[in-house]
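Let's turn to subunit A:
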Amino acid sequence: MASLVAKDAEREAPRGLGHVAFILVMVAVAAVVFMITRSIGNSYAFFAAYVVVQYMVLGTAWNILGGYTGYVNFGVTAFFAIGAYSTVVLHKLTPWMPLPAMILIGGVMAALVGLGTGYLTLRLRGVFFSIATLALAVVVQTLITNWDFVGGARGAYVMRPRIAPLIGGDYIQYLFLVMLGLCVIALATARAIERSALGYGFAAIRDDEAAAEASGVPTLGLKLIATALSGGFMGMAGAPLPYYVTYLDPSSGFSLNYAVNAIAMPLIGGTSSWLGPIVGAILVGGLQEYIRVTISSAVNVLVAGVLMVAFVILAPQGIVGLFQRKKR
Partner candidate 1 sequence: MASSLSVSNIVAGYGAVRVLDDVSLSVGAGETVALLGTNGNGKSTLMKSIMGMVRPTSGSITAIIDGTRYELVGRSTEEIVDLGIGFVPEGRRLFPKLTVTENLLLGAFRPTARSAIAKNLDFCFETFPRLQERAKQLAGSMSGGEQQMLALARALMSAPRILLIDEPSVGLAPLLVQRTIDKIKELKDGFNLTVLMAEQNFTQAVRIADRGYVIVHGKIAFTGDSAEALNNNDLIREFYLGA
Partner candidate 2 sequence: MDASADLLINALISGLLLGGFYAAVSVGVAISFGMLDIVNIAHPAVILLGSYVAFIGNTVFGIDPILATVITLPVFYLLGMVAYQVYYVAFERRDDQSLRGLSFFFGILFIAEVGLILSFGVDYRSVQAWYVSGNLNLGIIELPWRLLVPFLLGMAMVVGLQLYLSRTFIGRAIQAVAQDQQALRLMAANPTKIKRIAFGLSFATAALGGAALIIIQPVEPSIGREYIGRVFAICVLGGLGSFPGMMIAAVTLGIVENLTATFFGPSWAPAVAFGVLLVTLAVRPSGILGR
């Protein structure tokens, strides 16, 4: 069975690297990106680059569920904020804990919430899951607004350490490095899923769930795996946020921008492969930074929404899809 699947994978994707090689290439790319950012030599570059990479992780996370299985999660902010607030809690309880451990815990919390929501609603038609995730965002926001320990509606201050561990320099450099690492992990996961039996199962659900179910694909289980993975990565993307912003309140932690960007970027880049969310994040994230500097920060948030609507109507396969069509 395993060899059969592997053969399938080879046939589907004759080009391309093995998993280890891919990870090595990604790590190398990340290292180059980090060096370039460092050579610019001001912390604004790190702040801007952090945001773009954070969206790469969020977009990739969303795409694992949305792009691969076709189930739309509108509650990105819920998962993202669960990660962020879990760091707030850990920062208060165990301030000595290293950031990667906090990220892991934040991810696990978000994955569990994803699992729970999925268990309750994934048996229904996809739209009900989508509506439930919208609801989830507000439920989680209300809970946190009413939770005094994490600052409630007033918000919480999180002191950022002055010096980055391991690499020295400003702490933002460390945050960026961690986010880059997370991005490599998310991408490697997404790409591995695409080329595994799991990915074929996801695609079967997306293409015709009833037929997949009838031919013995364990659809509920697969959907739960996708939801947990996707939610987990969103939580991990959110976990470093308190250190990035140093002041976190519910209205900024649950900003609709996160959800729109996380959904827009894969849809613009293309939902069928791991490359799509990356292309989308670079394009939209870069454009947003550019517009924020040149025009206004109010207009920059519109960009993702307008581009997303334009793309879903005019180029449903995204940028990657446009190129693939040309190649053929």
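Regarding candidate selection, all candidates are chains of the complex that A comes from, given by their letters.
As a working rule, a contact is a pair of C-beta atoms (placed from the backbone, for glycine too) under 8 Å apart; a residue touches a chain by one contact, two chains touch by 3 or more; residues count from 1.
Since the model is a prediction, treat every value here as computed from it, not as a measurement.
One candidate from 1 or 2 touches subunit A in this complex, that being 2. Within the complex formed with candidate 2, the residues of subunit A that make contact are 66, 70, 72, 74, 117, 120-121, 124, 126-128, 130-132, 134-136, 138-139, 141-143, 145-146, 153, 256, 259-260, 263-264, 267, 271, 298-299, 301-302, 304-306, 308-309, 312-313, 316.
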